[in-house]
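With one protein chain removed, the remaining protein chains of the complex are shown where they sit.
Just so it is clear, A, B and C label the chains in written order, and each chain counts residues from 1 on its own.
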Amino acid sequence: MWQKLQNVDRRVIYVLMMIVCVYALLNPMGLPISINETTRMAYDKIQALQPGDIVWLGYEFSAGGVPELVPAIKATAKMAFEKGARIVSGTMWLEGQNLGGAALREMADLQGKVYGVDYVQIGYKPGGQVFLERAVDDLWDAAVGIDENGADLATLPLMEEVKSMAAFDLIFIYCTGNPGDKEYVKIVGDRLNVPICSSVVSVSVPESMPFVRSGQLAGLLMGMRGAAEFEILAKIPGNAVSGMDAQSLSHVLIIVFIIVGNLAFLLGGKKGGRV
Amino acid sequence: MDTATLGIWSAAIMTLFLYSYIFVDNPFFKFAEHAYIGVAAAYGMVLQIDNMIRPTIKTKLLVQGQWILIIPIILGLMIYTRYFKSINYIARYTVAFMVGVGAGVVLARDFRASFMLQVADTMRSVTGPGGVENLIVMVGVVTTLTYFFFTLEQKGFVGVTAKIGRWTMMIALGAAFGNTVMARVSLFLGRVQFLLGDWLGIL
Amino acid sequence: MIAPNQTWTLIFEAAFSIGLIIMITRSRKGLKVPAIRKVSGLEALDEAIGRATELGQPVHYSPGIGDFQNSQTLASFAILGYVARMCAKYDTRLITTNRNPVVYSVTEEIVHQAFVAEGRSDSFVADDVRFMSDDQFAYASGVLGIMAREHVATNVMMGAFWAESLIFAEAGAISGAIQIAGTANTHQIPFFVAACDYALIGEELYAASAYLSKDPVLIGNLVGQDFGKIFGVVIILIGTIMATMGNNSLSALMKK
Partner (left out) sequence: MRKEVPIVICAAAALIYVLSTFINPTTSPFLGKLKGDLDTWYLLVYAVAFAVGLINLAQIHLRKVTQQRQDWQFSIVLLGFMATTLIFGIFTTGKGPVTDFLYQYFFVNPRATMYSILVFYISSAAYRAFRIKTFEASILLVAAVIMMLGQAPIGEVIWSQIPKMSAWILNYPNAAGMRGITIAATLGGVATALRIVLGIERGHLGGGGE
């Protein structure tokens, strides 16, 4: 029996994995999620916003980042709007606007916010770092004067107050890679005294942590976990929170595989498997 | 059926076809694989045309008159000489240029970011708050470097140090593996949410 | 004169480069070069190709998905040259897949020349050097197809890999291929270590050309690299002692 277990058909593992994830999504157990310190720091920054303040949201991610980052965008937008703040968004990533824009629109619609007055989406702007460098001095120029739908920025009253990145009271970005928080810290953080918070996919956490320790990032949401914490703080438990149960179960499942594999290995004659 | 519905159905079917590979290679996967590669390869070309070739010719050449850009265009075109046996050596000029810039970038960029700054950041006080951690990082870096000595025999002191270096690397690699699981599960959850939510409307 | 924040980088890098050149000229003059330590992944390469030959099944080679600005891609070319020659010598089919179209044109040339050099230009099959797509995962899906359909016996992956590393490596493991992989992309090394029979870690990838060719000039180069590491170790130790005594000037200097 142990011999057999040493080489379980991988497809058994795949099917179990699928079942566990789908089951957890359909039947959330609601395992407690404690709030991480770096998440709390980001939350405090949002709570400190005054009515009329302006927040920049940067959708700096590609499709792979959706499950971990979009829930965080929703939570951020909801809380910021509730504080009476206004939002301007943009992205250096080709797919960013498509993926992140809908989340902001949804939250704005829920609270009856008006486009152009309470929020503006300037959309995808090419150039990467070069865009950012330009936007610090002149956002209008960097955005070539138009929003995501090609509307003239001059027709949007909110943009009258936003000539450059210096107009923002908080910068919140959602990143899967470069350009991402590293560039914001280097280009925007160095020159302007605006707090920058970042929400990153979990693989990028080790790269972003040093910026938190050095104070260059004012808060950090770590992967889906961070997004789930933010959903809880914003009181809109959604995809990330329900995803966390699936995370727990799937992680346990993998650990069970490892234990079974090792038991089989120890008891079944130490064959099979490789390192 | 409107285009959005048709799109979601196509995407859902493609998703299921692609997943079917993990059980066994089959005609459904083959279809999805070939369709995906076909679109992706051509779309890559379209992006190059939209983002580089068209603006260069339309704006930079014809409007701004940056005629010097003819040189890289010719350099790029040279690669097509590979289809003509008598002059196919010219294709190497394209490659030589790209490899040259590539090597230049490596020499100009990598050393500062990945040697100087990394070495500098390892030099921290090993006493006071965080001292133990700084010491661990320093020892870990030094021993890992020792593991990579190729021309010193890994015996005696060097051997022991290299061994500790290997252990450090194993912790690092194990941690990186474990840390990635969550991201990969997230990706799958994203797909399940698409299939059950956007497609079937259960979620 | 020197760009801001580059002075000390330039000094250190120039010193390292000069050291490398000195070592190269020394070994060119025929001075004795030291032995290199075993790198098991490279040692297994011949045997792995031999296995494919015995089985009469193909070898798959991937140079990773980096472009020319990634030194791992540049290092991969030398390894491909070796693998291609071995395959040509033993008349073993070699399938090379690519993500970057210009890298594709290079790998095709390398494989072609290797077959010519072994006097087997007639057995070179142009269709076996393939461009898939410049999209990372479209490329990955193509490789999955090859693993399953071409009965790959030996899978060699050398270069810059990202998330596709584990897709290739698991597909290879499932199809029963013997696998040797190498990358310096730290986040992907664990997956190669876990899923492949042999994994080259980081700098071992760059040592491959010296190791495989046994060329004294390249081995001399390797000695230079070792000096670089010794220097790194020494300076870290000095800097740490200084920092502990409250003097951060060395660290500040290097960041400048």
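FYI, contacts are C-beta pairs under 8 Å (C-beta built on N, C-alpha and C of every residue); 3 or more make two chains touch, one makes a residue touch a chain.
Computed from a predicted model, the values in this text were never measured in an experiment.
Across the whole complex, the hidden chain's contacts among the shown chains comprise A, B, C. Interface note: of C:Ile22, C:Ala44, C:Val217 or C:Met242, the residue touching the hidden chain in the full complex is C:Val217. Interface note: of B:Val39, B:Leu152 or B:Leu203, the residue touching the hidden chain in the full complex is B:Val39.
Mapped onto chain A, the interface with the missing chain covers residues 8, 10, 13-14, 17, 21, 31-34, 63-64, 66, 95, 202, 205-206, 209, 223, 225, 244-245, 247-255, 257-258, 260-262, 265-266, 270, 273-275. Against the chain not shown here, chain B presents residues 3, 7-8, 10-11, 14-15, 18-19, 21-22, 27, 30-54, 56, 68-69, 71-73, 75-77, 79-80, 82, 89, 92-111, 114-115, 118-119, 121-122, 133, 136-145, 147-148, 165-182, 184-185, 187-188, 190-191, 194.
In the full complex, chain C makes contact with the omitted chain through residues 1-4, 6, 9-10, 13, 16-17, 20-21, 24, 67, 71-72, 74-75, 77-78, 80-81, 98, 100-102, 104-106, 108-110, 112-113, 117, 126-127, 129-135, 137-138, 140-141, 149, 163, 166-167, 169-171, 173-174, 184, 186, 189-191, 193-195, 201-203, 205-207, 209, 213, 215, 217-218, 221, 224-225, 228-229, 232.
Criterion: only the chains that are shown with their structure count from here on.
The chain occupying the central position, as judged from C-alpha centroids, is B. Between chain A and chain C, the centres computed from C-alpha atoms are 34 Å apart. Counting partner chains per residue, chain A shows two or more touched chains at residues 203.
Residues of chain C in contact with at least two other chains: 187, 193-194.
Touching chain B in their complex are the following residues of chain A: 11, 14, 17, 21-22, 25-26, 64, 66-68, 126, 201-203, 205-206, 223-225, 239, 243, 246-247, 250-251, 254. By the touch rule above, chain B contacts chain C in their complex via residues 18, 21, 25, 29-30, 32-33, 36-37, 39-41, 43-44, 79, 82, 91-92, 94-95, 98-99, 101-103, 105-107, 110-112, 115-117, 119-127, 134, 138, 141-142, 145-146, 148-154, 169, 172-174, 176-177, 180. Of all residues in chain B, only 22-23, 51, 179-183, 185-190, 192-193, 196, 202-203 touch chain A in the complex they form.
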